[in-house]
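One protein chain omitted, others in place.
A, B and C are the chain letters, set down in written order, and residue numbers restart from 1 in every chain.
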Amino acid sequence: MVSKVLVANRGEIACRILRACNEAGLASVAIYAANDADSMFLELADQAVLLEGETIGETYLDQQQILAIAKATGADAIHPGFGFLSERADFARAVGEAGLQWVGPSPEAIEQMGDKMTARITMRAAGVPVIPGEEIEQEEEAEALAAIESASHRVGYPLLLKASSGGGGKGMRAVHSPEDLIESAKGARREAIAAFGDGRVYIERLLTGSKHVEIQVLADRHGRTVHLGERECSVQRRHQKVFEEAPCATMTPDLREAMGQAAVAAAEAVNYEGAGTVEFLLASTGEFFFLEMNTRIQVEHPVTELVTGVDLVREQLRIAAGEPMSCGPLMMRGHAIEVRLYAEDPENNFLPAIGPLAVFRPPEGPGVRLDTGVREGDSVTPNYDPMLAKLIVWAPSRAEALQRMRRALDEFVVLGTTTNIRFLRELCDEPEVVTGQTDTTTIDRLWPDGWHPSVPRSIEDAALMSAAVGESAGLHRTVSVVAGSSSGPVSPFATLHRRFP
Amino acid sequence: MVSKVLVANRGEIACRILRACNEAGLASVAIYAANDADSMFLELADQAVLLEGETIGETYLDQQQILAIAKATGADAIHPGFGFLSERADFARAVGEAGLQWVGPSPEAIEQMGDKMTARITMRAAGVPVIPGEEIEQEEEAEALAAIESASHRVGYPLLLKASSGGGGKGMRAVHSPEDLIESAKGARREAIAAFGDGRVYIERLLTGSKHVEIQVLADRHGRTVHLGERECSVQRRHQKVFEEAPCATMTPDLREAMGQAAVAAAEAVNYEGAGTVEFLLASTGEFFFLEMNTRIQVEHPVTELVTGVDLVREQLRIAAGEPMSCGPLMMRGHAIEVRLYAEDPENNFLPAIGPLAVFRPPEGPGVRLDTGVREGDSVTPNYDPMLAKLIVWAPSRAEALQRMRRALDEFVVLGTTTNIRFLRELCDEPEVVTGQTDTTTIDRLWPDGWHPSVPRSIEDAALMSAAVGESAGLHRTVSVVAGSSSGPVSPFATLHRRFP
Amino acid sequence: MHHQFRSPEGPIEVTVAKQGESWYLGSLEATPMPDGRLRILNDDGTVMFAHLVKVGDVWWVHVDGHTFKLERVEPGASDTDDGGGLTAPMPGKVLQVLVDVGQTVSSGTTLMVLEAMKMEHRIVAASDGTVTAVHFGAGDQVEQGVALLALEES
Partner (left out) sequence: MHHQFRSPEGPIEVTVAKQGESWYLGSLEATPMPDGRLRILNDDGTVMFAHLVKVGDVWWVHVDGHTFKLERVEPGASDTDDGGGLTAPMPGKVLQVLVDVGQTVSSGTTLMVLEAMKMEHRIVAASDGTVTAVHFGAGDQVEQGVALLALEES
């Protein structure tokens, strides 16, 4: 039984989960660091508790403090969202030992999938295809480098070095020829040690021209494990997804079934419970290879929700409560696309940007969904990830979804902080995005020397005129709250008195 | 071929259509009366043209002026939306004669369905069940009353008198016993003459305890006529729909197929083209009877869009362009509910309200759609229909959709103008709404003496405290644009000069 | 601070106290937010957020799905305007009379101070005018609704 959920996260995913708790009739607790005191997600919780501490480690990653708050507020379940503690097996274990329900898979499943080598071995044993490659178990520098050199001959070039306990592109190196191998291996190990305290790497064939295709799975405690079709997330910048869609434009029903079954086998191999994602590389040959399994809800889950009609977060809550999942047979319909809006400067190597959200006006109209944790008047600070919002559209066909995304991005107004909105908008016009022939190298190939917007002179003129008129006419938009000081002494007692004549 | 669409409407439906034009790659023209000069829908059109004139008759109903604007702007199609000229066969005919494409059915189909008697005869001939009743063709008062008296014996009580060319509840009278008949008939005729210039009525059996269930149809010029399932709109106040949903909670697949086939037969009987709705009364026995056909897009079309995944307005545009409709076989999924937000005072007999939309904050989050034509800062005036917005939710099940609607209504903040939001919110908790056992008498039965909100004392205290704190602290929210006067003489010439060092 | 609001059931008197950045009333604590809303903390730890805006004399407030229209009554303003007469909003005692017959006053001038329910109420001129009558002196007990002064609008 689950009756009160503590959401151990912040921002848009906390909003998403808190709204789902509300709709499920569950009480909710938000936790927040002091620099989040005015954030939107607090308002969606029944209760919000301040985390003591300055750094992320002292706040959103402080397991003991979070467990203490859960105890104090009477929460009986913890939803970790994504990032932060969501894939920390030790936390999942501590939550269980504290007598609380973890909204996610078992600590053992997290461990088996969290270590990339163990995951590959587990997947091979379950009959799931993995990328040709080898685990390098050696931890000592010289031994590791020798083992990598030896393995490189069997794996072949181009190849990829990855941190065994890595994620988010850290400790990752593409190596295109043998002379770069040792230098890249040293760099990958250095980064891996710095980021994860674990220098082990593995080496695998780099499948160029491949698509990143992932399968959403759901598993409950009543013996049911299903897949909910695929998402394509090939359009990435430095291994950071930018443009995600469902279904994959080149998918066939047979291939979907094969990949879906492989994903179900992967989940069953670790007795998975809850929502999870099995990531694959889909080669242009139609072969697919296991990449990794994410043992949590994913950023891009809304595209699956829109095409399958399954509310993944509600199903997570149901499964955690021990109920059977409510969704019926897979029924995909139409096409959904998600783009991630970042506070970043695409003209300046995508450096993160900060500033006030002086104007923040999301697009409206049918088929448009916005998942965000900010609103006009908020500020973007360097404290957290610069993702401002996920803009998701659904339409009956892929072409219509792209058109809708173009309209939505054109209508989206963010002033005061630099964003990637225009970059995303122009991405929608690139021929390989239009045809769905994207692969994981798309962005690097399209803009090898960085991206710059193409701005029609007439639009620029209108903007310059606007600024000049704004300056001339004094159109300084002010959204102010006039907090006048109260005059006279303030009564020391407070009363409310109804008088009935 | 259609390349540029003039939208002969205003408000939320104009916004809906203009966005669809944009997504379809069609140029668009909005027309507006002077009192709509700041309305949102203008901004969604490529061009907006002012209608000369003061009254609605001189503006949105002025056929010649609208046709002249279409000519002047080079529009090649006219979309009438709903209301206004949407069911005026003479206008549809004039549009065609001007060489423009009418987005809707032929003038003949509008005529056949527009006259309720003709419609009933047409439907009977097509084998579609109609409510037991009789057409009263007599126009002269005394003859008409005699004919009504005579027919009342054959139809039986309770019975309903309706204006033949009516709509929206005007000229409609329920008669429960013979002694009220003549007085009611006189009243119905009086209202019918005043509203439509046509005093003819028809008399039919009043089916109490029935549901209002309507079937959406689509027909293209390539021989295809399909139905898109039903909407239930039983919850009405004075024949004005308030709460609409799809599917109907008590529908069975067999009944849907039977009603769908009857609706398709109705459409085919008049060589229908485009989107239309066939309205039925569904008796508690499972029998259904033709009420009328609406030969246009309907206010409540979004609930069908959300459960079927068909974009009805896009299909209208496609069909008008002579293309085949794009939707595949009927695929209903989940449950959608729409409520209509009105500027009205539910505590005061639902009298229309006016005022500024000082705060207008629609709810957010997955599964929530808002179709509106207003935004914060606008004013509600007595010029037009007081509908502010349609709030539509979708969820995998009816229970979840109701929960989502409750959350959405709780989050919806409108200040400065009285609305029916709280009335709609409490409606969601009524047992017969919860179980889906609504019929057309639900609202009258639930609140025979008018509606009053139940406000917890603790919430009222918080509100009073808020007002007192607002007054004390001077929290007078001001969203102001400081338009300072420019000092000094203004240069008579305007230039833009780029200088490159 | 003390305020009075009109309601269908009758006038409602509200007095809120301020300490630091927050305001207090019974077990409720309200703190203004940067965007103009109020964060209201209940004593059970749960939180509500109030949107509020003043349009004319009316405070519109949204709390927890409920919307309220609270018309503020200017201190001392009477419910039933009887031609320039200023009436007692509640039973009480006259504390001070601040004007004399024949004096010209401008809108907003405090004319008289009453004490009732242990709170002070100011009777304020609703328009510019001349005081034509003063019916009570300091210390007098007054019934609700009786005319206290008369003002002739200028």
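Here is the rule we use: a contact is a pair of C-beta atoms (placed from the backbone, for glycine too) under 8 Å apart; a residue touches a chain by one contact, two chains touch by 3 or more.
Note that the coordinates shown come from a computational prediction; the quantities given were computed from them, not determined experimentally.
Partner chains of the missing chain, restricted to those shown and counted over the full complex, are A, B. Touching the missing chain, out of A:Pro129, A:Gly187 or A:Gly355, is residue A:Gly355.
Those residues of chain B that touch the chain absent from the view are 38, 42-43, 45-48, 73, 377, 481, 483, 486, 490-501.
Even with one chain removed from view, chain A keeps its contact list with that chain: residues 355-356, 358-359, 361, 409-411, 413-416, 418-419, 421-422, 425, 453, 455, 458-473, 475-477.
We adopt the following convention: only the chains that are shown with their structure count from here on.
Ranking all chains by how far their C-alpha centres lie from the centre of chain A, first place goes to C. With centres defined as mean CA coordinates, chain B is found 39 Å away from chain A. Taking the mean of the C-alpha atoms as each chain's centre, chain A and chain C sit 53 Å apart.
Computed from the mean C-alpha positions, the centre of chain B lies at a distance of 44 Å from the centre of chain C. Across the assembly, chain A contributes residues 481, 483, 486, 490, 496 that each touch 2 or more other chains. Shared interface positions of chain C, defined as residues touching 2 or more other chains, are 1, 12, 14-16, 18, 23, 25-26, 32, 36.
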